[in-house]
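One protein chain omitted, others in place.
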Amino acid sequence: MTADSVVEISDLSVDFEVDKQWIPAVKGVSLTVAKGEVLAIVGESGSGKSTTAMAIPALLPPSARVGGSVKLNGAELLGATNDELRAVRGKDVAVIFQEPMTALNPVYTIGWQIAEAVCAHKKMTRRQARDRSIELLELVDMPEPQKRVKHYPHQLSGGQRQRAMIAQALALDPGLLIADEPTTALDVTVQAEILDLMRDLRHRIDAGIILITHDMGVVADMADRIMVLKDGEVVEEGDADGIFHRAQQPYTQRLLASVPHLGATLHDSDESPEPATDLALNVEHAVIEYAGKGGSFRAVDDVSFTIGRGEVVGLVGESGSGKSTIGRAAVGLLKVTSGAIYVAGKDISTANRKQLRDIRSKVGVVFQDPGSSLNPRWPIGQSIAEPLTLHTDMDRAQRESRVKTLLEQVQLPATMRNRFPHQLSGGQRQRVGIARALALEPTLLIADEPTSALDVSVQARVLELFAELQREHGFACLFISHDLAVVELVASRIAVLNHGRLAEFGSDAQVLTAPRDDYTKRLLAAVPVPDPEQQRIRREERKALR
Amino acid sequence: MSDPVHAPGPVSGPDAAAESLVEQADLWGNAWKYLRRSGFFITGSILLAVLVLMALAPQLFTFGKDPRDCDLYQARKGISAAHWLGTDLQGCDYYANVVYGARVSLTIGLIAMVGVLIIGVMVGALAGYFGGITDSALSRLTDVFYGIPTILGGMILLSVVGHRTVWSVAGALIAFGWMTSMRLVRSSVMTIKQSDYVQAAIALGAPTWRILLRHVLPNALAPVLVYATIAVGGFIAAEATLTYMGIGLELPEISWGLQINDGQSRFATTPRLVIVPALFLSAAVLGFIMVGDALRDALDPRRR
Partner (left out) sequence: MTTALGDVRRFWQNAGLFRYVVKRLLLAIPVLIGTSLLIYSLVYALPGDPIRALAGDRPFTPEVMAQLRERFHLNDPFLVRYGKYIVGFLHGDFGTDFQQRPVAQTVSQRLPVTLRLTVVAVVFETVIGITAGVLCAVRRGSFYDNLVLVTTTLLVSMPVFVLGFLAQYLFGFKLGWFPIAGIRDGWYSFLLPGLVLASLSMAYVARLTRTSMLETMDADFVRTARAKGISESRILLRHTLRNSLIPVVTFIGADVGSLLAGAVVTESVFNIPGLGRATFDAVRNQEGAVVVSILTLIVFFYIFFNLVVDILYALLDPRIRYE
């Protein structure tokens, strides 16, 4: 054990008891983290990265069985008593969790919760604790810390909540900080801010940091060393540069290759595509308002853009930008307050019932959440056939044969048609969703974050499939996503939304290399790219923009 | 309308549970596996099976004795070979009356349950699915009825009915008992309506009736079915209470409530007159509650 290392894990194994059986989650993982160093543990879901880190402060569920050795500042933690563990938690090792909305207690103010962290280990008066809370909030660049200290978690934005969490974790200057997917639940621009904050703090506090994430861009931004886990085992380990550029293991290489890399597909020879005359979708000055508290809320504010036949346009924005709203309006799930939306030439806002039905038969929709996009009671074949049942008069045999064809096209075995959604994986369910959307040979496909809930490698395959299908069938597509890099892979033109307004609309190349709008520039600068050098350059650029 | 952001990975837990999101979808399949092994479910089902049998074929249990075959000269007799539990004030065989009481109780319980389900599902589904003014109006209406406790409302209603039969008692219970099932259905429907597959069906242009019948209701009914099972027990108890108070069933109907009422004055000397029907009553309610409880645990998605 070197004098410099904060934590040393040797041959860690974690098993969970499920239905009277022991299922291994972590198998023989060893790692060290030195003071001031950032170790990123990456892997897809189920790789055991969180479990490994949570074993350090012994925060695993009671059904876990832990073996091996975990030494924090030289002291063995495995097998320690509860009192010993309590003395260490919060003081020597602190955790920043992924979802600050649920990780903070909703019924206490953030000032109270931060003070609680402090008072757990130091005797302080209430006033001193409160002052310390405000001090910590200032440290994490919380706007108006005097005011915010009295706020409840639900009164803060996502980014502010995460700052509060960080403040809480830093309260006692811990030697080891574990950040478990700290920015995954945040918008891209907010994520960039929090990452910048963490880099800043890192220089100041001298703690070792374990960063758990599945996002290679975040890794490129923060990590000194990287450890790749798969199915509970270490696949590869090394310094950031080595892993990104000279990965040895095939799994690591595949993982890196699946990550969409912003700007990677642009070539000098890209010209702006000709503006199409035959339009699949034409949004003209669309305004969509909801009734909310204190008047109406404008989700979409005078947005106009077009999609030509056979063209893929990406609609990009952060949460609350209105991108999903437009997607839903295009299918008639929402009404426009003013303006018009033309689908294949027909105005959806003034269509009567019959016309609406007609329009709907020409549009297909793919949703984000594979868990709820299919009726859990219906075999998937029935779900795929539903558009056929509703809009055609095919008989049963014809429908069956069409379903088989569709399944083949999305590269799923035809025998799957009698399975239920819960028997399929997330990626498979998304393919079924695509098959359903294609059932009526639509002119326009609306894809609302179709791959956001999937693991990186699965996402890559689904995107590939999607691109292939688009080439074959020639449907137009409105591809909605928060991920610019993903959109770049599939779309030829990109529209950027910011709080309901259209910030930018142009070709891939133009938007990504020469953006005109300030927001677009900030958005682009904030996207983490899976390449450490590029990230460094981008960080400088980002600072310049502020 | 919500803009969800990035992919959440499971934070900590067994690898096998990575797909737990999905497993929940197959509620009924998983549920059956759990139920098979649940002590509550098995015991409750046995109780109910016996009860149902008693209701359908009471002769099996009384070996042909007729509860209405009363002989005043045999009144208030004790336990004997001819009358296992003795006779009551009218000289009717006590045991036979207790057995036949099952039929009435079960009938009322089931009628009330079905009525409450139908009204609750209709009103709740409409309110939950259409929202807006429909929801406001229906919810206010429900609140108004909710303010009157079931037994009190039933009492008033029955007090103005001339001749109280099984149907009137069941009706009174339904009139003031549908609100909880409405609320359960409404909240289920509101949740399910937001699911992507429902939105997908709407986007496809499916007619509302089809969406409600084929997508929304089949998935929304689980919580209210659990409640309905437990509610049968509640209705049986309510009927017994009303009858005991003299405001429910009347002679010549046979009811456990009536028997308890009759027997209470002689409780000190012959406690069995109250205890036996009370026991049967409790067993009936218990059976439904056990099954309902087990069902609720089985269908709990978090139990995975």
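Chains: A and B, in written order; residue numbering restarts at 1 for each.
The criterion applied here is as follows: a contact is a pair of C-beta atoms (placed from the backbone, for glycine too) under 8 Å apart; a residue touches a chain by one contact, two chains touch by 3 or more.
As the structure is a computational prediction, the values presented were derived from the model and not from experiment.
Considering the whole complex, the hidden chain is in touch with A, B. Check A:Q155, A:S296 or A:S401 against the missing chain and you find that the one touching it is A:Q155. The omitted chain makes contact with just one of the residues B:V104, B:I151 or B:A298: B:I151.
Among B:V166, B:L221, B:I247 or B:A298, only B:I247 touches the chain that is left out of the view. From the options A:T32, A:S133 or A:Q168, the residue with contact to the unseen chain in the full assembly is A:Q168. Among A:V33, A:A55 or A:A103, the one in contact with the hidden chain is A:A103.
Although one chain is hidden here, its contacts on chain A can still be listed: residues 57, 59, 82, 86-91, 94-95, 97, 99, 102-107, 116-117, 120-121, 152, 154-155, 165, 168, 293.
In the full complex, chain B makes contact with the omitted chain through residues 40, 140-141, 143-153, 155-157, 159-160, 233, 237-238, 240-241, 244-247, 260, 264, 267-268, 271, 274, 278, 281-283, 285-286, 289-290, 293, 302.
Basically, only the chains that are shown with their structure count from here on.
As a whole-number value, the distance joining the C-alpha centres of chain A and chain B reads 45 Å.
Those residues of chain B whose C-beta lies close enough to touch chain A in the complex are 1-19, 21-27, 195-197, 199-206, 215, 218-219. Within the complex, the chain A residues that touch chain B are 16, 18, 23-25, 44-46, 48, 50-51, 54, 59-61, 97-99, 180-181, 184-187, 214-215, 231-232, 290, 299, 317-321, 323-325, 328, 331-334, 356-357, 360-361, 363, 365, 367-369, 371-377, 383, 386-387, 390-391, 420-426, 429, 436, 449, 452-455, 482.
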